[in-house]
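Of the protein chains in this complex, one is absent; all others appear in place.
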Amino acid sequence: MAVQSLSFIRTAPVEATPPPTAVRGPVGWVRENLFSSPLNIALTLLVAFLLWIALPPFLRFMIFDAVWTGSDRNACREDVIGRPVGACWAFVWDRLSYFVYGSYPPAERWRVDTFFALLTVGAVWMLWLKAPRRGLGAAYFFIVFPVLSFLLLTGSERIGLPEVPTAFWGGILVTIIVSVVGIVLSLPFGVLLALGRRSRLPVVRLASVTFIEVVRGVPLITVLIMANTMLPLFLPAGMSVDRLLRPLVGVALFASAYMAEVIRGGLQAVPKGQYEGAMSLGLGYWRMMYFIVLPQALRIVIPGIVNTFIGLFKDTTLVSIVGLLDLVRTIEASRVDPVWAAPTVSMTGYAFAGLFYFVFCYGMSRYSLMVERRLAAGQRR
Amino acid sequence: MKSRMTQIALALGAGLVGAALATSPAAAQATLANVKQKGFLQCGSNPGLAGFGVPNAQGEWSGLDVDFCRAIAAAIFNDPTKVRFIPLSAKDRFTALQSGEIDVLARNSTMTMSRDTQLGLDFPVVNYYDGQGFMVRKKLGVASAKELNGASICTQQGTTTELNLADFFRGNNLKYEVVAFATADETFKAYDTGRCDAFTTDASGLYAQRLISATPDDHLVLPEIISKEPLGPSVRHGDNQWADIVRWVHNAMLNAEEYKVTKANVDEMMKSPNPEIKRLLGAEGSFGEAIGLTKDWAYRIVKHVGNYGEVFDRNVGEGSPLKIKRGVNALWTQGGLQYGIPIR
Partner (left out) sequence: MSTTATVPPESSKASMLYDPKVRGLVYQGALVVGIGLLFYLATTNAIDNLRAARIASGFGFLSSTSGFDVNQTLVPYNATSTYGQAFLVGLLNTLLVAVIGCILATFLGFAMGIARLSSNWIVAKTAMVYVEVIRNLPLLLQLLFWYIAVLRPLPDARNSVSMGAGFFLNNRGLFVPRPLFAADAWLVWAALAVGIVGSVAFAVFARRTQEQTGKQYPVVLTSLALVLGLPLLVWLVLGLVTANPISFEMPEQQRFNLRGGLQVIPEFVALTLGLVVYTSGFIAEVVRAGILAVSKGQSEAAHALGLRSGPTLKLVVIPQAMRVIIPPLTSQYLNLTKNSSLAVAIGYPDLVQVFMGTVLNQTGQAIECVAITMAVYLTISLITSAGMNIYNSRKALVER
């Protein structure tokens, strides 16, 4: 036997065989991701079954069986139009201006639209991280915008705008006002409380900790009821607080406590060297905080702030329980309207509100994720 | 050092509170002078009860109580539109009056001794005699509230209704399940969805709610009235002139009905030889000036708003979708309780 015959030296590369069909293409993907083990097969089938139960009725309700046009309840009644009825979007369409403006006088509604536009400018300026002159943006959002909006929405004969009492405000307008006031007030108060909690002065620390923990320990609804029933009691006789303002005070207090905890996290994340460096430059406490610490701390907690704001935005629905005419309340009020009394009207109203809240909250949570990734990328170097 | 933050916070807080308080009226001032100075009347109203006080989508108010406020405005300003309606929930209504946020509360509120004497309020008149009743679905086959043994009943929490309900069932030794909701809307919606066999509130409210149900004909208001609910406007205790105005506005409307002075014929009636009518409309005597108003105060009311019968008919009676019968709210001459006190 020659050695030659035992060894084998390939002289030409082997013809490449195609990969087995089972690991590539759609089939391979399905195998890999859906049917890789008996447990996975069972799970896939279970979830598919659940989706099959849940999705078609959902889509039928929202789209295929929905009623898109009509002027009263007859358009949305099964016994009248002779087919199964899903969402009654005609109802939402008919009531849309009520859902957006409440009873704000129609002739003055341009003021609300202007307010929304002003808000959009401020929000974009604040949230767009590369926007020019963001310091100016902050001044606009926290000082100019609130004052301007207040003048615009309440009006006064002196500036040539008819006065619109807050009792007329409602719908999305009130929802937005409550959440914007919450964020505009809770940020500065939250910073103060967070600094107070980290203060070396025992009394200041005690006061901050007590406030934060008490507020965080009770449900928002109790704070709102307290603001509603007890605020008038604590004021001198004859003084009264506007009905819209009372829940606003409650929401602002509540949000401040949560914001304080978020900001405290940011303050703790700023390296000690930054504090020491600032002090070694001879900066006093306030300059150190303003120029060195807070800019870094606040930047770190932008996602946390946005998340708190999402929570606040969802929680604004609670003001409907203490009688404010927010979006949920306008829907509750409209669904008992006999003109639109049809079986699916309530669910349609809730679906509309659900879409509204989902679009905003989901958008904001995406934004906060995006910022988080960006910040993380900056930290990685 | 860090406490400066806190000081700033306090200063800001104080500023905020201060700003909030700046617009509040001084309650100590005489209400009439205050109203005249403001140029409009502030009237606490039901946030939405058909027939009594309800805004439409444009924010225009209508109802029996709403028209009562309009009548006061007409008497003071000769202009029934100079009213601002402030929707108030059941639990906020008296606080709002006490704190001076509103000048008069016309919000189907029951006059009781404790409210009249303990809350710092006065109820000068009763503009609607009501009582608590029950509404059931017709298909239940119930003809009397006494047959409701074992039923579940929807009611609004924090009202006298809830207490009357417990009293009634306890007194008749019947069992029931109570389901209480915070607002009238939620309560009725729960009944309408079938959560409860019966729905209870003031009878006027039952008619109003039945009207706005999807199928009004499916519901039946039971004959039993289990409580006395004299509903009337209220004012702050201690301002007698203002209470007088409220009292006499109502009586002027009653007298106008009694003497058949209507919105349509009030100008003609000025020439009436009947001394009662002459005194009412200010053709004789100057009764309006005695309560701080003008001579033609009652003329203004009838001209702009109408007499009690017209207001009743338009808002809750035959001329309205509610179709509530006058019943005890008829004039005394028709066997009812509404008795216009003579103007002389």
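All chains are identified by letter, namely A and B, in their written order; residue positions are counted from 1 within each chain.
Criterion: a residue touches a chain if its C-beta (ideal position, glycine included) is under 8 Å from a C-beta of that chain, and two chains touch if they have at least 3 such contacts.
Small disclaimer: the values here were computed from a predicted structure and weren't measured.
With respect to the full assembly, the chain omitted from this view is in touch with A, B. Among B:Lys36, B:Lys91, B:Lys295 or B:Arg326, only B:Lys91 touches the chain left out of the display. The missing chain, though absent from the display, is touched by one residue of A:Ile177, A:Ala252, A:Ala278 or A:Ile310; that residue is A:Ile310.
Mapped onto subunit B, the footprint of the missing chain covers residues 1-4, 6-7, 10, 90-91, 94, 98, 117-120, 140, 148-152, 157-159, 162-163, 165-167, 169-170, 175-182, 186, 190, 193-195, 197. Residues of subunit A in touch with the missing chain: 33-34, 36, 40, 43-44, 47-48, 50-51, 200-204, 207, 213-214, 216-222, 225-226, 229-230, 232-237, 282, 310, 314-318, 320-321, 328, 332, 346-347, 350, 353-354, 357-358, 361-362, 365.
Criterion: only the chains that are shown with their structure count from here on.
Inter-chain centre distance (subunit A to subunit B, centres taken as mean C-alpha positions): 40 Å.
Against subunit B, in their complex, subunit A makes its touches with residues 73, 95, 97-98, 103-106, 165, 167-168, 188-189, 191-193, 195-196, 198-201, 203-204, 207-208, 228-229, 232, 235, 237-243, 245, 249, 284-286, 321, 323, 332-333, 335-338, 341-342, 346.
Partner subunit A is touched in their complex by these residues of subunit B: 1-6, 8-9, 12, 16, 20-21, 23-28, 47-48, 55, 57-59, 84-87, 89, 91-92, 95-96, 99-101, 182-183, 185-186, 188-189, 211-214.
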